[in-house]
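Rest of the complex left out; these chains stay put.
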Amino acid sequence: MVQYGFKDLGYEYVILDDCWSVGRNSSGYLMPNMTKFPDGISGLADKIHALGLKVGIYSSAGTMTCARYTGSLGHEQKDADVWASWGIDYVKYDNCFNEGEEGTPQLSFDRYNAMSKALNKTGRPMLYSMCNWGVDGPWNFAPTIANSWRITGDLTDTFDRDDPNCPCEEKEGLDCKVPGFYCSLTNVLNKVVYYPSKAFPGAWNDMDLLQVGNGGMTDDEYVAHFSIWAAMKSPLIMTNVLAKLDPQTLSILQNAAVLAVSQDPLGSSATRRWRYFVNDTDEFGRGEIQLLTGSLAGDDQLVLFFNAGTQERTMNASLAEVFWEVAPRGTAPQVKQAWDIYDLWKGARMSNATASAIIAGNGTLPVNMTEIGGGGPDGARRAYAQVPPSNSTALMGTKVGSVQPSGTFTAHVKPHGVAMLRLRAQSTRKRDEL
Amino acid sequence: MVQYGFKDLGYEYVILDDCWSVGRNSSGYLMPNMTKFPDGISGLADKIHALGLKVGIYSSAGTMTCARYTGSLGHEQKDADVWASWGIDYVKYDNCFNEGEEGTPQLSFDRYNAMSKALNKTGRPMLYSMCNWGVDGPWNFAPTIANSWRITGDLTDTFDRDDPNCPCEEKEGLDCKVPGFYCSLTNVLNKVVYYPSKAFPGAWNDMDLLQVGNGGMTDDEYVAHFSIWAAMKSPLIMTNVLAKLDPQTLSILQNAAVLAVSQDPLGSSATRRWRYFVNDTDEFGRGEIQLLTGSLAGDDQLVLFFNAGTQERTMNASLAEVFWEVAPRGTAPQVKQAWDIYDLWKGARMSNATASAIIAGNGTLPVNMTEIGGGGPDGARRAYAQVPPSNSTALMGTKVGSVQPSGTFTAHVKPHGVAMLRLRAQSTRKRDEL
């Protein structure tokens, strides 16, 4: 089962938002809004499929959707059947107006499992995207019935501003009763760090839609946003008006080296090694730094320095820290190796002058995604299914240094930014020979 | 379905408190206390209806009411039927002695839904006011079955004093096990800020009965109280002895410009933009300031500065902050407009001398509610159903200034008081043309 794919310069699924239906017909089947969609959803899906893309639909495990359109609670099989008949490939299933059927994992599981079984019964493969905002701990009960599950209230387009509409912070997310919305990037990050181990290929923690390019964050913040989502293996779903995508945004969204982390065949989510609060806080009184690391296919290792302070800083990590999860206190065999360090963002971003030149037609993006893997969507899929070759700048980024056994390395990290590094062992000896 | 109305100098519903029944008759129907109500509730309702008012009744989703009179749990249909037969228009349904039927949203939903279905089955429109004090999160499960739901323990007539009888503060209200009573104004405010998005027309967060004029707060505090309840779209239910209403209290309760916010056709609750603790704390050690904003019909915007410090202060807000919820960091199109600022309280209050003069028959209230909308209750209803015209002082307050695009504006705010402003765009261009 595919988490998400990539095709040309867009992502693989086109997902319809709420508001597509006008209720049920006399047989109980959902009816599309024919004013908005003159060909119906079926006709629309045909057109999307003809473009080589897949199509997603939206409903809620309640009597109404969040925008108060018809919900699917109690109509799971009919709704799954009609979606299958239309050629739907992806179902986002929300949590509004659920008639109080929550409060224990069992109540939530049963309600979401009803749709899971209905989808399976149709026989048509449809990616099942649970959107119950972390209520009752979907990380515990969803992996056997869904492909992804939202872990928090809705992300908004802010870096770290608190909002009472998103009342739960950090550990409060373990049992949040009002997940809400207007959650910031750091709010979501500081919740997902408790669940990386719950994810595995085909069953992912969903940190919510990407905000990259929507205007509420700086470019450096969007780079951090995209890097973190990729490191945590969250689904990557664009929310941009495609016609208005500017080169700066595109150069983030199509950084193939970061996408290769997201699509890494091992499917292992990064974990947090440490976190410290810093004094260079922003207008909202927040400032912190973190180190995240993760395993990649081919025995590579991901290192993500996150600087949520307002000063540029040099951050460092020892191999002992980077491989602590393998074994504590520097006892992991990987610590005894030398590693090359690749920076996944170096050269991937542009000056405003360069961006303007591209818009004017006088320049090219750092990476042309259509050429990855030999071109075309199958090329990209093939590329991401492999360990990237060391000489592929597009997939590996730029080699920026190395670290000796038991050594420590550094990176300069912009304010509200990240340094995202891939470590590759210099030696080709197998690890268990060390 | 009507939240509340206005008629002459009183509000539309007369709501009976607990203690009106003497148990059930042999057929299982509730019997009124004929000593207190010689005409029965039916006769009383007729008289109230003859005055052009509506009548509310009270019971509990338990075996007893809170004052230990007969409760309705297990007798929902018979009780709904008898109320309908008496001509009841409003049912307040409490949570005492509920036989342990709570602890998950489903248990609470099922218990309250039993009465909802019973009321609907009678065929008589009755406003259903759930009073389960926020237990099990009614903001999540009540909107489809009730017209309003209490969100906290009982409000008392204090501004910010903590009381162990109201143990849950702020976020603890998200899952409060003992909501209690003796909750202060700020206690309730600091809980409702998590739920504004849960309300919509016909389904409201209930912050509890108004205490305006009951003596435990200062006039400035009552102004803050009334302003906040209106901004949050909480039901406005007076608890005054009508015969003893003094002009100072009346000039608060009948401020039509504030009521126009409460009754705004858009029905959108205000949200909190920021909150800071201040050093000018009171005898209970508390001091804070907040900015609340909200959308109003006609693209107007509500701005409420709340000063819970003990010093008068000048507070300010930028258009970027005021429209942050539309889009962060000043990117909302509204920020690019110029706005006129109307103060909803300027001139609405009186000196004690003026109040004394009115009591002596030598003066008039700042606003004569009976003249709103051309006079009579239908006039008031018509007035509130529209965007108020800029030249209506009664509905718009007094124009006190303006703010340029991307600008910042200020207001002087009394200690334990508010400044309540309505912003109206100077330009008549449609917003999406900006």
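Chains here go by letter, A and B, matching the order in which they are written, and residues are numbered from 1 within each.
In this section, contacts are C-beta pairs under 8 Å (C-beta built on N, C-alpha and C of every residue); 3 or more make two chains touch, one makes a residue touch a chain.
What you see is a predicted model, and the numbers here were worked out from it, not measured in a lab.
Shown are 2 identical chains; the number of copies across the whole complex in this structure file is 4.
In this section, only the chains that are shown with their structure count from here on.
Rounded to a multiple of 5, the C-alpha superposition of chain A onto chain B involves a rotation of 90 degrees. A separation of 41 Å divides the Cα centre of chain A from that of chain B.
Residues 103-110, 113, 136-137, 139-141, 143-144, 171, 174-175, 193-197, 200, 271-272, 325, 327-329, 331 of chain B touch chain A in their complex.
Residues 63-64, 68, 97-104, 107, 156-158, 161, 164-165, 167-168, 172, 176-178, 180-182, 215-216 of chain A touch chain B in their complex.
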